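This report concerns only the one structure given below.
What you see is the complex with one protein chain gone and the rest in place.
Note that the chains take the letters A, B and C in the order they are written out, and that residue 1 is the start of every chain.
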Amino acid sequence: MINSKRALTATTVMGIFDDTEDPHPNTRLEAFCDGVFAIALTLLIIDIKVPASEAIRSTRELWLALKHLAPSFFAFLLSFAIILIAWVNHHRFLRVVNKSSGSFVYANGFLLMTVVFMPFPAALVGEYLLTDHAAPAVVLYNSVTAVQGLAWILVTGAALRNRLTKDEKSAVLVRDGHRSGYFAFVIYSLLALIAVWFPLAVVIVTTMLWAYWLTFSLRAA
Amino acid sequence: MINSKRALTATTVMGIFDDTEDPHPNTRLEAFCDGVFAIALTLLIIDIKVPASEAIRSTRELWLALKHLAPSFFAFLLSFAIILIAWVNHHRFLRVVNKSSGSFVYANGFLLMTVVFMPFPAALVGEYLLTDHAAPAVVLYNSVTAVQGLAWILVTGAALRNRLTKDEKSAVLVRDGHRSGYFAFVIYSLLALIAVWFPLAVVIVTTMLWAYWLTFSLRAA
Amino acid sequence: MINSKRALTATTVMGIFDDTEDPHPNTRLEAFCDGVFAIALTLLIIDIKVPASEAIRSTRELWLALKHLAPSFFAFLLSFAIILIAWVNHHRFLRVVNKSSGSFVYANGFLLMTVVFMPFPAALVGEYLLTDHAAPAVVLYNSVTAVQGLAWILVTGAALRNRLTKDEKSAVLVRDGHRSGYFAFVIYSLLALIAVWFPLAVVIVTTMLWAYWLTFSLRAA
Partner (left out) sequence: MINSKRALTATTVMGIFDDTEDPHPNTRLEAFCDGVFAIALTLLIIDIKVPASEAIRSTRELWLALKHLAPSFFAFLLSFAIILIAWVNHHRFLRVVNKSSGSFVYANGFLLMTVVFMPFPAALVGEYLLTDHAAPAVVLYNSVTAVQGLAWILVTGAALRNRLTKDEKSAVLVRDGHRSGYFAFVIYSLLALIAVWFPLAVVIVTTMLWAYWLTFSLRAA
């Protein structure tokens, strides 16, 4: 569907609309991102598998089987919170951005990819958290959130470089977000590294970090 | 992607927009919620598994296999009705709310979590309803609807506490909804408790409650 | 989450908005329906399972395994076309409706349920079409489209009974759609019945009916 001629065309199309005064150039990007966030959230549930009825012979066994799903429920809750907070941040961020550019759209696409990928490490953590080989699951989980920090650097960076924010006040806020992206990238990369040796400790720290942030964000608002 | 500095930033971003006159601050929240409701509804179907063709050798056996799926079809219908009614309520509720706040957004996120979780207990009820160890499935199912009542208390509570409603008339309605949330929380918690001993009876009562509500809501409208 | 008091509340909420002049009362209903249609369409693909690589030892065997999926591809295409046409009709229909009511919203919910259910009979047809016990799959498939006709009768009926259309011209069109709903209900019920004895013939007739309609609709437009 694509070749260099077409690349040129698409760019020209975009070029044209950069000079016209489209008051809401990000409406459809927002709607698309909302859709992806919403689906990623919802897909988290399909990785919690119902225990097969053939293997269960009593009420007690079913209770036990549900108890064994505890790490999956935990991974569901943590990942739901992470994606929800990412959505809230994205939502707030796009409110101060009123222009668009090619690299901005693709940086958002990259951010979405890290969100869409989330259900996989979440399911992995659910399956392996309480075994004695949880390390790879936790390393992958924290790596994905680290890459999400990287995506956030790219998204805010594109907004700053292409001057897409509403005014100087907005730019200051986006610049703060940009710095936080670096901070998040470093923190989660470190946690991913430490998880090679101490997966459970890293899960606890990660959960506390997100719980703190959720509480803080709730109280401040 | 997150740390205390970033928390501050996000809050400031939001703060800015609280003073500007955004006439529809909830448009994107609505769209996001709609997406989650729509996907949760649709995911209900993927837990009804097609009987494997290897095990079926005649038309009669396929009819029987489909008949054995009856509890799954029932769980699909009940859960579809519950999520649809929740959507209709949410839809009507957001029409009288024209402002937003951080705790309001997160309370909505919590409500969405209870909706997204629904397909799991629904599949569980589908798998275990007609066995003699249905109790855990029904307890979980009614617990999730009880927690949904709790989420409704938080959502309406945030709307009232932060004065997000359009006018005093709207506030009265939201206050009624708030009280109903408490009522629902108590009823479904009780039903979840009773289901430990009488799962089938609780399923019948739950179904009748929702059928009554659906009929009432339809006739009144 | 629900009781008679709450039912009253919700109705009052709705009542209020019936007197105010909301110029687009169906915007959120449209968005919600769009979401459900879009997801139902997309979920059709997950019932086509990739052949397990353990059972495949040569390129020829993989080609054969893909060939055995032919009925699943066929069921995917037919169901995609049916849901797409249903969406186009729904899309055109909502353009002449500019008011809303409780029974209209719930009738739409019922229509959505028949759409959401589609992937199950589609997967069933994919699995059993070329076996000699295809009857139950085809009966179910045509029953679901018959119930979809019924849902269409309810949706258009609610629009007519509650006078939700824009003007008299629109009402005439909706009345025509209402009649077509009855026609579709009868046709697909008959086909479902005949499928008990002649499943393959019914599949061919069903496919031709939809192909005809698609061609007609395309040429006429």
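Keep this in mind: a contact is a pair of C-beta atoms (placed from the backbone, for glycine too) under 8 Å apart; a residue touches a chain by one contact, two chains touch by 3 or more.
Just so we're clear, the structure is a prediction, and the values are computed from it rather than from any experiment.
The residue touching the chain not shown here, chosen from A:Phe32, A:Phe183 or A:Phe198, is A:Phe32. Of the options A:Leu43, A:Leu150 or A:Leu214, the residue whose C-beta touches the omitted chain is A:Leu43. If you put the missing chain back, the residues of subunit C touching it would be 30-31, 34-35, 37-39, 41-46, 48, 50-53, 56-59, 61-63, 66, 76-77, 80, 84-89, 91-93, 95-96, 145, 148-149, 152, 169, 173, 176-177, 179-181, 183-184, 187-188, 209-210, 212-214, 216-218, 220-221. Counting the whole complex, the residues of subunit A in touch with the unshown chain are 1-14, 16-17, 28-29, 31-32, 35-36, 39-40, 43, 46-47, 101-103, 105-106, 109, 112-113, 116-117, 119-120, 123-124, 127-128, 131-133, 135-137, 140.
Just so it is clear, only the chains that are shown with their structure count from here on.
Residues touching across the subunit B and subunit C pair largely diverge in numbering: under half of the numbers involved belong to both copies.
In whole angstrom, the spacing between the mean C-alpha positions of subunit B and subunit C is 23.
For subunit C, the set of residues touching two or more other chains reads 35, 39.
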